[in-house]
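Only one protein chain is missing; all other protein chains are in place.
Labels for the chains are A and B, by order of writing; each one numbers its residues from 1.
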Amino acid sequence: MKEILERINQQFNCIGHEFQPENLSWVQVDKKQLVPLLSYLKHTEKFTHFVLLTAVDWIENNEFQLNYLLTNHTLHQDIAIRVMISRDEAEMETAHHLWQQIATYQREIYEMYGIDFPSSPRVHESFLLEGWDGIPPMRREFDTKKYSEETFFPRPRPEGKDPQTHMKQKLYPNEE
Amino acid sequence: MSEETKHNNQPENTEETNKFPKAHLQKRTVYSPDGEKIEVDPLQDYYLQDRPERRDPRYRAVEKFLNWARSESLWILGFGTGCGSIELPPLTTPRFDAFRFGIAMRPTPRQSNLFIISGYLSIKTLKRAIRSYEQMPDPKYVVALGSCTINGGMYFDSYNTINRLDKYMPVDVYIAGCMPRPEALIAGFNKLKQKIKEGRAEGANEYVQRFDEYKANQKQIIKDWNMPDYNW
Partner (left out) sequence: MKNKLFNITPDRSKYPTIGKDGKPEIDLSSGKFVKIWQGPNHPGVTGNMSLELTLSGDEIVDAKTHVGYLHRGFEKLFERRKYIQCFPTSVRMCVPESDSNEYCLAVGTEKLAGIEVPDRAQWLRMLTLEMSRLQMLLRIVPGQGGTMGLGIGVQWGMYLRDLILDRFEELTGGRIYHMYILPGGVRGGLPDGFEARLEENLKDIEKFVHRIDNVLYQNAVFRKRAMGVGYLDPSWIDEYGVVGSNARAAGFKRDVRKDNPYLFYNQLNWEVPVKTESDIYTRARIRWYDLQVTIDLIRQILAKIPKTGDVRAKTPNVMHWKIPAGQTYVKSESSRGEFGFFMVSDGTDKPRRINLRGPSYTHAVSLLERMLINANISDVGALMVSLQTCPPEIER
């Protein structure tokens, strides 16, 4: 596995790579190198099984992180490719010509995070939510408890039966 | 088919109020496979054409007998809306045996009179649940299963599930738990049967009486009121 990482490092300019024990390794590349790297891994290094595509929102650094996970079934190893894209222009090249199932992941990421994958099939159709007109819900600035309290009618708690105050009085009777 | 539609006191769902217009929801002419020409207006044809009417018992003397008959043959609509639907198949096995109470599962709302809302309802499912409820014939009863229908349960802060069921449809019996055991379900059915025999299960009439309030709550939550469309 370490030889494979060395070869990838030589061919594509990796920003970082790491070999974790228990079959998982990480490689971080630039946005433009991603699709050539995926194609190289699929055809040359035999990482033929695509597992997962996720996004993580790092709002403090103003960027999104995309993770592509692949598996090699002869060596039983996983490899994860990390790509950072900017939060203001959230757009990424599509990879669905390599694996057909990526189109579903890209639909979900567009709906949940707002990251656009132009020319992916059916990417602008609503996938999980129906009639949603707010910001993409998985972004960190969306407060789900506040939204739920405002939209759905929460049942008010009956008077004098708040469990937090009751337990506080029971466990710490002397504290104020 | 679409000549006598009247919308009495229902808010119009025109293109201006509809924020999610779709191309196939315009008026159009289709040809059925037999060659017949049909005019279709999807936004008018798929909802309640008239307001529902209150059903009062016609012969009070027989009503007690009829209530007993209704309570001893409750037919459930087989629509599993959430987590709780996983405890419904064990009810029909010989161990818990709901069939001895006369309870059977029916696939269509036109032939059932009990709707079990088993668990949470997302907005997408709420729309279809309301439509199924409105398609059931009177008298009909609703049993709310699980704590998600009472106050939101485990998903109280989710952006896609409702918190209180009785703002959208009238509920007769609540069964608490997460999830309730099949024995708890049978105890809930017994309570419902007692309520029906006493003549207090008036969910359908309550829906008629508070129709505007329920519809306003539903339309506030469900922003996309269009229904999936067939092509003829």
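General remarks:
Convention: a residue touches a chain if its C-beta (ideal position, glycine included) is under 8 Å from a C-beta of that chain, and two chains touch if they have at least 3 such contacts.
Computed from a predicted model, the values in this text were never measured in an experiment.
The chain omitted from view is touched by exactly one of A:M1, A:V35 or A:V51, namely A:V51. Within the set A:T44, A:S86 or A:T144, the residue that contacts the chain not displayed is A:T144.
Annotation: of A:Q11, A:S39 or A:Q101, A:Q101 touches the absent chain (contact as defined above).
Only one of B:Y120, B:Y168, B:F189 or B:Y214 touches the chain withheld from this view, namely B:Y120. Residues 28, 30-35, 78-83, 85-87, 89-90, 93-95, 107, 120, 122, 124-125, 128, 154-155, 157-161, 178-179, 181, 228-232 of chain B touch the missing chain (whole complex, contact as defined above).
Listed here are the chain A residues that touch the chain not shown: 20, 22-24, 26, 48-52, 54, 56-57, 67, 69, 73, 76, 78, 80, 99-101, 103-104, 126-130, 137-138, 140, 142, 144-145.
By definition in this document, only the chains that are shown with their structure count from here on.
Taken together, the chain A residues at the contact with chain B in this complex read 129-133, 137, 142, 144-145, 147-148, 151-155.
Those residues of chain B that touch chain A in the shared complex are 19-20, 123-124, 127, 150-152, 156-164, 167, 217, 220-224.
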